[in-house]
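All protein chains of the complex are present and in place, except for one that has been dropped.
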Amino acid sequence: MELISATGVTKHYGGITALSNGAFQGHSGEVHALLGENGAGKSTFIQILAGTVQPDAGVIVVKEAPFSVGKPSEAQAIGISAVFQELSLIPDLTVEENIWFRHEPLSPFRTVKVGAMRKATLDLFQRYQFPSLPLGREVRRLSLLEQQIVEIAKALSHNPSILILDEATSSLGLQETQWLLSLARRLAESGRLVIFISHRLGEVRQIADRVTIFRNGSTVSVYDTPKIDDETIMADMLGRRMDRLYPERIPAKTSTVALGVRELALDHRLMDVNLDLYEGEVLGIAGLHGHGQRDLFHSLFGMGRARGSIKLWGRFITLRNPRDVLTGSGGIALVPEDRRNHGLLLTKSVRENLTLSAISRFSRFGLTDATREAALVKEMIESLNIKAVPEQPVGTLSGGNQQKVIFGKMLLTEARVLLLYDPTRGIDVGTKGEIFQLMRNLSKKGYAILFFSSDIVELIHVADRIAVFRGGRVVKVLEGEGINERDVLRAMIEKEAV
Amino acid sequence: MIAFRSPEGMDARTTGAEEWRTRFEDRAPFLVACALLMVLMAVYGSLRKNVFALEELNLDTAAAMTLLLAATGQTIVLLRGGIDLSIGGMISLGTVLAATHFGNNPARATFWTLSIVMIGLIVGMINGLMVAVLKLQPFLVTLATWSILSGAALLVLPTDGGSFPAGWMRFGGASWLGLSSSVWLLVALVLFWLWFRKTPLAVAIRATGSNERSAYLSGVSLVFINVATYGLSGIFAALASLYLTTQTGTGSPTIGKDYILPSVAAAVIGGVSLFGGRGGLLGTIVGAFIITVIGNLVFVLSVSSYWQPIASGVILLVAVLASSIAEKSARRNLV
Partner (left out) sequence: MKDNFGTHRGILVAYLATITLLLFTSLVSTGFLAGAHLRSMALLAAFIGIVALGQTFVIIGGGIDLSVPWVLNGAAVFVTLFAHGHNEPLLWAVPLLLVAGALVGMINGLGIEAAGVPPIIMTLAVNVILQGGILICTGGAPTAAAPTALQFLAVGRVGGIPVVLVIWAVLAVTATILLSKTTFGRYLYALGANATVAKYSGVPTLRTVVLSYTLSGFTAALVGMLLTGYSGQAYLGMGDPYLFTSIAAVAIGGTSIMGGSGHYIGTIAGAFLLTILTALLPALNLSSGALQIVYGIVILVTVSLASEAAPKLLFWRRPLSQN
């Protein structure tokens, strides 16, 4: 049965056209993937479906009735639930309170029935085989991964006939991703429509029956997944043939150790980590979520309270504060996990963001030199191909361009040790390619790059070596041309991949 | 495809002991406040006889009640993540309106009682509308409405004065089953809170204070929540002004400003977070009593009454530091 039929959907934001001809058809019993670069319109489209945004034009029919909702709760009422990458959880409420928020079981006195809520949550978890979660805990105490799972539970609690998953796997680890993917298939098999957005073609191939591709605000094609190859998909998404996503990997590693880590330890999260990052190499970090990688990066950037010894370009350093490492060319720079909340001042201009960590480069005696600043900014915008003007507020940029601003910010510090934590998360294919090329170029220039990605394929293609984390330790370091996914996976989970 | 396997991949940090420790850390400010109150009462008790008798309870509750009522409204606003400075003006306005209009006619007194509460509600709702629709900062909006209400109070009654019917004044001293009317009011307040905090509205208020955007995305009407929050605060400010008149018997156009910051202090001492989303009225009640008992102590110790604000200030800092340390250690587990 056809659940959604949309044609000519249009949306403008001031002078910008986000969507000019969006079309989509989804029926019950399928997993239907939406693909497209950031800014291509697919995000706008599903926001319209979810009720957070109103279209300017177009005809949408849902369940054979005309569709017109003014807010998210109305969309939920007709059976559409969405899980967006930007979580909608309430930090100070518990897991159950978040899941049942706005539709809690009520007693005759109009108060929330806590016991009934807990039971309903357990039932929900059991029905969909959720990973275990600490229920009574406030959501702010959960890891990002756990929070994403709560968000999914929240969407499912409304028993939707149409479930939208927008980049829902990007915060999940390997096992949880598999759980979600199989959940999506099961939901489809039970008669629902699952609309699935992901930048990972591997996942799309795994579960999607059909794909609809957006480009530049319109729908350009619809395919049955098994019948189409990756190159065509990417060509449709980008409007051109893309030679390769992954750049040529030219080894540039020297024998100088840029960052030497010995016996790094932090509670139970990091246990005796030993690592050498060489000048000119890209060292990949692999591991399931929660196995210490994040703590490693934070500690190296001065944000943890780890013990151990760290040598930067041969000299011992103590790390208590990012200021200890953001010391210019002899220092370390970080591209953080959460670019919107940790990496960028969204209300400030591109220029101000780019220069924030490197103000000393254009100031003397505390006074800033606007001309020199402008020159540095212009140079960075051009070399990174950032599609923005310097005075534009960074919050209005697309995800890919925002990430480039963060890269630019990092590069302006002239630090040659770079820590990149999942830099391509939620970024479109085109920008990803640019970032990988940038990383290889930098390694050729003698930069030392530590690179974590939850996408093993990326690691294999971009990194020179891969250090695998498990249980807070480095359990294996893989190098050489012949690394394949299986080896990495095996080291990560110690069980043979099926 | 990889066979799914439980907890290895997830943070299996939940041990029973951890659970209790985080619970404790959450409640820390409230518990510290309770401990503080007990210490103060003990000191107080050593200086005066019969401190733990019923009579003392009646007196202290009566002394604390105005602040308590004001702080109740403020608690709700703080939970929403805002602040209400206009209660200063509302309390002043309430007392002067009552003082000049009650006359000696019970019917008129009743009418004006209801009117004052209505005014509190309406002004509060306007506050809420301006915050939600015009997207103005609560601090600024309520600062401005405070000024407006204070000005109105001055226009109604330029200097302290006015009169109240005898019956009204008797309310303050009335008692039932040995407990004064203020103690019964306290009981009613506690019962109200125990019910209110479990209503979806209260949950939504806390949620909006915790993360406004998430609340909106989850379907909360920001307009409704803000109007309800500030409306409730206005009602309680009005009630506070009315109660105050039963204690003082006069209307004062400037009395309100003395209640603004203490109402925030009482809530904060009791564990209500200034950022919204956390805390409750029970803590505020403890906080209000702490402030009141400090006043008593200062009086009994015969030191200059100027020590009271110092003591309050120091206690406030200590309470906040304690909860800040507890919070920081809780957050360490997350990074």
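Residue numbering begins at 1 within each chain, and the chains themselves are lettered A and B in the order written.
As a working rule, contacts are C-beta pairs under 8 Å (C-beta built on N, C-alpha and C of every residue); 3 or more make two chains touch, one makes a residue touch a chain.
Worth saying up front: this structure is predicted, and the values here are computed from it rather than measured.
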item: Omitted chain - touching chains that are shown; value: A, B
item: Residue of A:80, A:117 or A:427 in touch with the missing chain, whole complex considered; value: A:427
item: Which of A:348, A:372 or A:476 contacts the chain that the document leaves out; value: A:348
item: Selected residue (touches chain absent from view) among A:107, A:132, A:190 or A:368; value: A:368
item: Touching the absent chain when the full complex is considered, from A:21, A:43, A:161 or A:299; value: A:43
item: Positions on chain A contacted by the hidden chain, ascending; value: 11, 13, 16, 18, 38-39, 43-44, 47, 52-53, 85-86, 303, 322-323, 326, 334, 336, 339-349, 352, 355-357, 359-360, 363, 366-368, 370, 391, 393, 395-400, 402-403, 409, 425-427
item: Touching residues (missing chain, whole complex) on chain B; value: 83, 130, 134-137, 139-141, 143-148, 150-155, 158, 213, 253, 261, 264-265, 268, 274-275, 304, 306-314, 316-317, 320-321, 324-325, 327-328
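Going forward, only the chains that are shown with their structure count from here on.
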item: Distance between chain centroids, defined by C-alpha means - chain A, chain B (Å); value: 42
item: Sites on chain B touched by chain A in the complex; value: 1-11, 14, 19, 22, 26, 195, 198-200, 203-204, 206-207, 209-211, 213-215, 217-220, 277-278, 330, 332-335
item: Contact set on chain A toward chain B in their complex; value: 52, 71-73, 76, 84, 87-93, 97, 101-102, 104, 106, 109-112, 131-132, 134, 136-138, 140-141, 143, 145-146, 173-176, 178-179, 182, 206, 288-290, 294-295, 298, 303-305, 489, 493, 495, 497-498
